[in-house]
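The other protein chains are all here in position, but one chain of the complex has been omitted.
Think of it as A and B in the order they're written, each chain with its own count starting at 1.
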Amino acid sequence: MTRLLEVRDLRVQFRTRDGIAEAVGGVSYGVDAGRTLAVLGESGSGKSVTAQAVMGILDSPPGRITGGEVLFRGRDLLTMRAEQRRRIRGAAMAMIFQDALSALNPVITVGAQLAEMYEVHRGMSRGDAQRRAVELMDRVRIPAAGQRAGDYPHQFSGGMRQRIMIAMAMALEPDLIIADEPTTALDVTVQAQVMDLLAELRREYAMGLVLITHDLGVVADVADTIAVMYAGRIVETAPVRDLYRRPAHPYTRGLLDSVPRVDHGGGQARRGHADHGRHGGHESHGVHGAHRGGKLYAIRGAPPSPLTMPSGCPFHPRCPRAQEVCRVERPPLYEVTTDAGTDAVANTGADTESGIGSGIGSDGRTSACHFWKEELHA
Amino acid sequence: MPEPFDTRYDMTEAIAPAGGGGGGGAVDPAASGPQGLKDRPRRLTLPWRKEPGRRLGGPAAPTGRGLWSDAWHDLRRNPVFIVSALIILFLVVIAIWPQLIASGNPYHGDLARAQDGPAPGHPFGYDLQGRDVYTRTVYGARASITVGICATLGAALLGSALGGLAGYFGGWWDALLSRIADVFFGIPILLGGLVFLSVVTSGSVWPVVGFIVLLGWPQISRIARGSVVTVKEHDYVQAARALGASSGRTLLRHIAPNAVAPVIVVATIALGTYISLEATLSFLGVGLKPPTVSWGIDISSAATQIRNAPHMLLWPAGALSITVLAFIMLGDAVRDALDPKLR
Partner (left out) sequence: MPDRMPDPDGPVLEVRDLAKLYPLTQGVVFKRRTGAVRAVDTVSFALRRGETLGIVGESGCGKSTVARLLVSLERPTAGTIHYRGEDITRLSGRALRAVRRNIQMVFQDPYTSLNPRMTVGDIVAEPFEIHPEATPNGNRRRAVQDLLDVVGLNPEHINRYPHQFSGGQRQRIGIARGLALRPEVIVADEPVSALDVSVQAQVINLMESLQDEFNLSYIFIAHDLSVVRHISNRVAVMYLGRIAETGTGPEIYDHPTHPYTQALLSAVPVPDPDPEPESREPRTRILLTGDVPSPANPPSGCRFRTRCWKAQDRCAVEVPVLAVPTGLAGPGAHASACHFAEERAEVRE
């Protein structure tokens, strides 16, 4: 069965003053209709650049896609003619951005912006298009949609603007939506409303959703599968529950442990960490006040610059589990099995095809860590 | 723009004495000492920074190596900058030492040769009074450059001081100053020049400089005011205030160095227009006056003879055009290099 969207070994470079930076270094992921894939990563991990390359809105120059395939229903978007691609982008794929205010035209009423989608792509008359626009605003639960259609974007609150963005993306009932940090700029209570709306619409229209975020909490509620990115590569892919229960990559584990939780007071030592002595920051700490949490687990250091990528595993300078092999040898994407069996399915670069076929293609788990087994059983 | 992609990276890794993961090995005892909180700088830059919900791509994106070194890096590779800078350098040199390339006397006239065309040793020909046009064109650079630089300095200093104070203190002082600036904006330059300068009898450059400063400072003060208002809101200025820093200290240490870039850009472009303004005023007879050698004066006297001796007009006019163009090109190049929005 062909997947709705499949990204294979995508590579993006950026030409900079100081040299060529590989922002995305061989990323593969896929999503099926009606499912949600969350791409989780910190700033600079390449998660947004990957999405821009998939949507075909990468700024080039300075960016350049240097390899890989983006298959939409089995057809490679990257080799397609521009006109053909534009048609798919308009109708079958849509994107939601973080900053709704700058993504909407400030001098056109939101009703007219929505109606324009129908006029241009569906050839509707102005009156019909207007009516559909109001319906759509109603659908994303904008109160008094009929009256507010005549308002300009700045007259809406942040949450309402994000709803309008969602309405724009939904207008042509696309098969795939890519949402890049859709709720990052919003307040918690509004964030919850918008995420719920997005999840509901995805269910209703059986769309595929690629949710790009840095927020571990948002992901946990809505995603089916999670791909964790670090330094331009995917380091782990897993169904959501497995990832949170038993991460198979030290970076994932570090991320999960370094966020304080609102539902847990105090001690954060929820998971075992390899080698307590070597990475400081996990030793039990004299809790100061009566009700303050102890020391958080902290991943040491900061993410690398794409210009000076460490040798071997890009995470090794920050990794508590790193050995000599990690410094020398780039870990392939291993297929993660919960029993003892293990096989390297891909040697990144040389033999990525097989990795996609068996590893990511299924709902199986992958991890780009030489010691994933130890991590899984830690 | 979901995640502003800043294409300017740091190469600070190269200067980090701590080295980094590349050679440090997996087990780095220096970095994992007994104190977990001490992570020695290993990776010094986050090239893609994400600031949720904040203004995107705003004017203050001080990644990279800093505004000035980035700008210099850009300028060195900009042919427009190199060409205009070389022209300006040449003009400044001949303004100071005109005898370097012109051995004659700009005042020496030989009426017998009045309006003659080019002759050996006199490539540009002669003017109405039989003076050598080449020599006069070379000597004319001094007046133009002097007026341009002095007027720009004066307008920039006055304008940024007044504008900067207005922007920093705000309130009634700001309102008053803005209205005064509006009044000066409202004066038509030529009309003002004819009225103010016709009462001056001195033939030196200073009345002209003074007049241009008088009409030029409001433009600079507006730019300076806006720039200061922007910088004033930055957290580092708030931090200084929270520390109890005095207004003078805050202005000089924190605001001025960060607000000066737009003023420099505007002043550089204004320099070119001031030079042409001087020529215009001299042409009209209210700017510089003979015996001062000035392109404007020469153009004025040549204008009546344009049919029978066009060379008299063309050489000083050409020199003027090239000079103004060079300064405006320089200003453009500097603006491109300093304005982060164009990056």
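By definition in this document, a contact is a pair of C-beta atoms (placed from the backbone, for glycine too) under 8 Å apart; a residue touches a chain by one contact, two chains touch by 3 or more.
Computed from a prediction, not measured in an experiment: that's the story for all the values here.
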> Which displayed chains make contact with the chain that has been left out?
Replying inline: A, B
>> For a quick check of understanding: of A:R3, A:R89, A:K295 or A:H316, which residue touches the chain that isn't displayed?
In response: A:K295
> Which residue among A:L216, A:M229, A:L307 or A:C369 touches the omitted chain?
Replying inline: A:L216
>> Among A:G26, A:G159, A:P174 or A:G208, which one touches the chain that has been omitted from the display?
In response: A:G159
>> Going by the contact rule already stated, which one of A:L78, A:A91, A:I108 or A:A192 would touch the omitted chain in the full complex?
In response: A:A192
> In the complete assembly, which of B:S84, B:N258, B:S276 or B:T292 touches the absent chain?
Replying inline: B:N258
>> What does the interface between chain B and the hidden chain look like in terms of residue numbers?
In response: 10, 12, 15, 17-18, 35-41, 43-46, 49-52, 54, 60-67, 175, 179, 234-236, 238-246, 249, 253-254, 257-258
> Given the full complex, what residues of chain A touch the hidden partner chain?
Replying inline: 42-43, 143, 157, 159-160, 187-193, 195-196, 214-221, 240-241, 244, 254-256, 258-263, 265, 268, 281, 285-286, 288-293, 295-300, 302-303, 318
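Please note the rule applied: only the chains that are shown with their structure count from here on.
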> Per the centroid of Cα atoms for each chain, what is the distance between chain A and chain B, given in Å?
Replying inline: 46
